[in-house]
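What you see is the complex with one protein chain gone and the rest in place.
And now, subunit A:
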Amino acid sequence: MNGAQAILESLKRENVDLVFGYPGGAVLDLYDAVYQARFPHILTRHEQGAVHAADGYARATGKVGVVFATSGPGATNLITGIATANMDSVPLVCFTGQVTNPLIGKDSFQEADIVGITTPITKHNYLVKRASELPRVIKEAFFIARTGRPGPVVIDIAKDVFTTVLDYEYPQKVKLRGYKGDFTGDEGQIRDVVEALGEAKRPVFFIGGGVTLSNQTEVMREIVKNTGIPVVSSLMGLGCIPAKQEGFLGMVGMHGSYAANMAVQKSDLLIGIGVRFDDRVTGKIDAFAPNAKIVHFEVDKAEINKNIFSHYPVIGDLRWSLPIFNEQLQGSGEDYLDRFAKWHKQVVDMDRECPFSYKTNDKVIMPQQLIDTVSGMVDENTIVVTDVGQHQMWAAQFFNSRNPRQFITSGGLGTMGYGLPAALGAKLGCPDKRVVLFTGDGSVMMNCQEMSTAADNNIDIKVVLLHNRVLGMVTQWQRMFYGKRYSQTLLGGKTDYVKLAQAMGMEACRIEKPQELEASLEKALNVKGPMLIDVMLPANEDVLPMVAPGAQLDNMVLGGAEA
């Protein structure tokens, strides 16, 4: 068995059923093995597409996404995707070809220092110079990628390793002295939280992507049901609690709901679970939850006290801590539902008074109306993927997310161009679910070549294009903070996205009038196969509410129907 075959054999042992990638000189031997083994592989049209697709696949399935790319430019094209996955803790293993051993360090053709370049944006990385190391390294890479706080791992492999024959034996166990992958902690910390809850009058759960990543949605839902404690969510936590459940206040932060932001500011015990208190959530950190003691359930010790001081840290995997927390709450003898009923009602009333809202008219389709309408047409077995910009925030605000792993978005890095390839990956990972992408006219262009991937592989995604002819999110800031000087944010409007999609081999249609919105959407969403729906929207809508950067959360510019 040679190195290339050993890689594919190891992937089988790791239950990898699909690889995303793009060939080239340094990985010719790997691709030859793919050919001979008929290993399932999707050829994207750009390496960035491959890594985002693997990321979408991983987020939708909970499995590790796998990528192949060649050396030099192939590998550097992965960077944005690796950084995206790293920020949102997505498990990936990326195999990159490197020049042959004797040529390393000589500025050889298509050589780039991938270990050096990816060190700050990976959980771990390797340069493999000897074939005999491959089985151990691959075993470790998958283990590291999926355990603890998940993340991307890069394995850079010298070209001659692929053709070197080795004695193949896949290790049963991982032996790493500095990483155990098992993160249980101190139950006393959980007891302290339960005790603190005994004193609290206005507790709030602030949930994030960690709950989804650790597959603890069911436990979380039970805790919420049994205690009646109001819940706010980060962008990454959407779907964990059904969006329409009473007491779920939606997204918190810069474009969070009025009730979510107010609840945090009024809270006396803010219980963060699998979150990292990002600046887009907290606004002015010194004025964030000013009356609250902070509880922080978190697997990554380095997150504790990084952005905010926590009075009650609970360090450990949520797989360990949340079930114990649940048990201790049930065993405490407290009637939390009763104790927090008044507070619960108070925030629910706030939410009713000031929900996310918008006004429609008979001239133009409103972006929020579009999301709302799509949301009403699809069942709960639908994965929503977004790009980055205003449309992303509207999708977060108005799409009725009902399940985890079904709202897929680039949160931490905010990567335009993420959506289309991620949607392909999500669909390939979950063929039985419907996949809808909400994208913008700016974002979709950044990886529009992947329409070709969708068409050639007949990957059934529906691309809903929120076509406002502007880089909307940037124009919003320019409107609010830069005297409406729209510097380099107005798109010319000459590009025909319908023809573009058709040229790539997809079906496409355009919707322009509010009167035709429902019927046309209904029709388009039910077409079999990949389809782009180009929806014309006004250019000057703002995403509201908005907390200006650096302002405190209760200092919101409101809006919507009341404004």
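In this section, a contact is a pair of C-beta atoms (placed from the backbone, for glycine too) under 8 Å apart; a residue touches a chain by one contact, two chains touch by 3 or more; residues count from 1.
Everything that follows uses one rule, which is that contacts and distances are computed from a predicted model.
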The complex's invisible chain, by UniProt name, from "(2Fe-2S)-binding protein", "Periplasmic nitrate reductase subunit NapG", "Acetolactate synthase small subunit" or "Spermidine/putrescine ABC transporter permease": "Acetolactate synthase small subunit"
Absent-chain contact - pick from A:Arg221, A:Lys284 or A:Lys306: A:Lys306
Residue in contact with the excluded chain [from A:Gly178, A:Pro431 or A:Gly483]: A:Gly178
Residue, one of A:Tyr126, A:Phe142, A:Trp320 or A:Tyr336, that touches the chain absent here: A:Tyr126
Chain not shown, touching residues in subunit A: 115-116, 119-120, 123-127, 144, 176-179, 300-302, 304-306, 309
